[in-house]
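One structure coming up, written as structure tokens, with questions to follow.
Our next item is chain A:
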Amino acid sequence: MVSQREVLTGKHLMQGDVACAEGAIAAGCKFFAGYPITPATEIAERMARRMIEVNGMFVQMEDELASMAAIIGASWAGAKAMTATSGPGFSLMQENIGLAVMTETPCVVVNVMRGAPSTGQPTEGAQQDVMQSKWGSHGDYSIIALAPASVQEMFDLTIECFNLAETYRAPTFLLADGFTGHLWERVVIPSPEEIKIVERKKPVVSPDKYMPFKPDEDLVPPMACFGEGYCVHVTGLTHDELGYPKTTDPKVQHKLVNRLCEKMRKNANRIVRTYESMLEDAEVAVIAYGIPSRASLNAVKKARESGIKAGLLRLVTVWPFPEKQIEELATRVNAIVVPEMNCGQIVREVERVAKETPVHLLSKIGGELHSPSEIFEAIRRAAGI
Partner candidate 1 sequence: MSASRLLTPVVKRKKLADVEWNVIEDFCKGCSFCIEFCPVDALEESDRLNAKGVHPPKLKSEDACIGCGLCETLCPDFAIYLEKKEGKGDKE
Partner candidate 2 sequence: MTVIQEFEKHPLAKYLRAERFPHIWCEGCGDGIILHCFVKALDDLAVDIDKFVVVSGIGCIGRAAGYVKCDSFHTTHGRPIALATGIKLANPKLTVAVLSGDGDLFAIGGNHFIHAARRNVDLTVICSNNFNYGMTGGQSGPTTPLDSYTTTTPYGNIEHPFNLVHLAAAAGSVYVARWTVLHVRRLAESIKKALRKKGFKFIEVISPCPEIYGRRNKLGKAIDIMKLYRQISEIRHGYDPAKAEITREKIVVGEFIDIEKPTYGELLQKQFIKIQQKLSEG
């Protein structure tokens, strides 16, 4: 399906943001709307050059509210769509992220996180928007967020974000950080045939029988787009399976909102991806995501060298939270260390799931990365040595 021009097969030295843009194009992204912001600007700049080459559409909107609205519109017009931003822009997008959730619009939102709150530290990487990704828009819902830890993953996970967005009809986040976004590393781009691409599920019934928000067994409704003759009405109001507003019927709200949450919970097994290193006999587990997982792996190796049975669980999927994996792990280890570049966000989830097992936060903010020795020290302390 995708051509040579869309997939730059080969080995490249690439910046993280650029790899993200190339991942999007390889995934079949045909619409990008954005607004410049450090450290995500390079994604927009790459898309501005490249979209036109691959018969796609790039538009620089007037702000992030517009960018988010535009990708929702583009998705309903049939295009795979993406926007990219950082904290301040991500905050502005929240209302329409809720609209994408409510209207089950597949789209990808890249947040290259930087020091926050407010304008914070534009040029410094951080992981301070993890909870905002989960709860940033009002109401109950569930989303998917993936955390890349390398430039290669900026490419790979962007493709995966598209595949998940299209499969589950939901806004899907690439939760990157300023360090990974601006990092230059070697990236291997496979041939088009080697890249798995998911297309959205289309209705198999005629327009008169089609109910736009009636889910299949996987809780995901097939999606007819605008211009395909299905005469779909889409609203952010609570709606029935026909898509019509039903704002005062408790049953309709109950059914819809619970399904939006359940959609991810029920499919969590298929969505969640984690990597384990040296966890078989581990007594101390490090749980990390994004860039701190790199120093964590070194720290775990160092711990092993000094005789501490340590291991690493890396969360590629941050949301839905890999509860089962961590719950199971917690029963096997004596302590858990969570290094993250915020004042303690994912650690709360880990604590909730780990129950009795002690959990130690290793917080880091300001623009410095965790060093392997810092994490090693934390492992040592957790091991009681």
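How were these candidates chosen? In short, all candidates are chains of the complex that A comes from, given by their letters.
The working rule: contacts are C-beta pairs under 8 Å (C-beta built on N, C-alpha and C of every residue); 3 or more make two chains touch, one makes a residue touch a chain; residues count from 1.
The shown structure was predicted, so the numbers you read here are calculated from the model rather than taken from an experiment.
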item	value
Candidate touching chain A in this complex, from 1 or 2	2
Contact set on chain A toward candidate 2 in their complex	5, 30-31, 33, 52-53, 55, 57, 59, 61-63, 65-67, 69-79, 81, 95-96, 99, 103, 226-237, 244-245
